[in-house]
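One structure is given below, represented as structure tokens, and several questions about it will come after.
All protein chains but one are shown in place.
Up next is chain A:
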Amino acid sequence: MAAQDPVTKRKRISKKNKSAWRKTDIQDVEQFLEDQRQEERIGTFTDKQNEDLFVVDASPLKTAPSQLTIKQKRKLNALKPMRTHQALENTSKVQDPIAKRNHVRQKKNGRNIELEVCSPTKARHRQANKDRGLYYEKLDKKLAERHSGKKAPTIDKDIWEEVDFRDKIPGLKDEKGWISRDLAVHVAGNIGRKVVKTHASLRHKTTKAKKFEAPHPGMSYNPSLEAHQSLIEQVVDREESIIKKEQHLKRVTTTMFSKVTPEERDRRRLKEMSEGIKEEGEPESEEEADLKPTDNNYSTVNAPVENKKKSKQARNKELKQKELQRLHEAKKALKKQTADLIRIKSIRAEVKEEAEELNELKKRRKAAAERKKFETKRLGRHKFEEPDLDVNMPEDLAGNLRNVKTESNLLTDRFKLLQKRNMLPTTVAVTRKRSKVKRFPRSTHKEAGVSFQDLRDRRKAAAAAAKANNDTIKI
């Protein structure tokens, strides 16, 4: 044992008592003795012949364990009875004492589809079989179509032919005039061939603008000078108005505010934020000392409300004054009326002027409403903006078809046209923002590696810092 396991040190235990002797490990000795005894009984290896020790294996070599894939194994497993059913299996060796047992056949739940398919007994089974047949027929046809690569829609009829829906439905064909149209519509709806009636509002035009707008003659690939000039003039006008608008916006926003340096800004902010906080060492002002509540008595800043009563005399006086005032005003009105009699001509003029003004307003409103009919409606959050005019600059005009410089994107053009004609709400393409990922080196990572991301982040931070330092800040 010691030789086998030299590492384990023999435990030294005191052997003072007899009982302590038992703790001595004598296994190795006994093992040795046992081996010796066995050798005496059966002899050693050296005494034996080879034939006694070894046997020639005559049986054929076993095949190597088959390399089955997981899938095949699963398939094989699937053939085995289920584990869950193992508990139900009768593993007892004891035979059933009742040799002839009456099996109680349990009634099966639901239908036996297999039976229905194989030996249909009812009309419904036959119908189901027929339907199933149709389904597979359709499936086969579709699969064949898919393989042949033909997928175009079939167009084999004239849909605008005048056809009475009653002719298609047997039994509704009205030769004798007995079936009214209403009845026919009702019946058609109930047998699954509904006659759809569209309401007029569906075809209501939302804009009065023309469907086809003729291209400006200046958009020709080889335009006449006047046409081209007039087109360029239009473009310039539009561009100028845009610039004007931009300048206006800049004037009323950006340039309206004074600019200060960042230090000044910080100083101001500090001052504003610390308003009302006393600096250290500053003596308290006298007013504040006065205002401090000295007693527990309740006091307010406002004067207390008094319930003053008017005397009867005062009331009478007031009434009299009121009466006098009324009389005075009536007199004045009468006087004005008589004066107006003289002024009747100018009054008439005033009335006329007012009516004219109103009329003008009405006209303007009407014109605006009329104009609005041609404009694009506001359908969604964004307002429709006219796309830029397509124009070839004079230096781009080649004069021949070979070197034409095309200017427009037809798809964008169509898309905008649909928006203009109120068929699509104006939308703005939204690019999905990437979520911001905070990056830091792993704690286990010894040397902070330099990655592209890190470099980019560093560069951005540096740029931001530089910007903050250089720029003046708007307040």
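Going forward, a residue touches a chain if its C-beta (ideal position, glycine included) is under 8 Å from a C-beta of that chain, and two chains touch if they have at least 3 such contacts; residues count from 1.
As a working rule, contacts and distances are computed from a predicted model.
J.: Just go with whichever of "Ras-related protein Rab-39B", "Ubiquitin-protein ligase", "DNA-directed RNA polymerase III subunit RPC6" or "Pescadillo homolog" UniProt uses as the name of the absent chain.
T.: "Pescadillo homolog"
J.: Check the options A:Leu88, A:Val104, A:Ile277 or A:Leu401 and report the residue that touches the missing chain.
T.: Candidates A:Leu88, A:Val104, A:Ile277 or A:Leu401; residue touching the omitted chain: A:Leu401.
J.: Could you tell which one of A:Gln38, A:Gln72, A:Ser180 or A:Asn222 touches the chain left off the display?
T.: A:Asn222
J.: Tell me which residue among A:Thr24, A:Gln86, A:Gln127 or A:Thr206 touches the hidden chain in the full complex.
T.: A:Thr206
J.: On chain A, where is the contact patch with the chain that was removed from view?
T.: 138-139, 142-143, 146, 151-153, 155-160, 194, 196, 198-199, 201-202, 206, 211-212, 214-217, 219-227, 377-381, 390-392, 399-402, 404-415, 417-418, 422-425, 427, 429, 431
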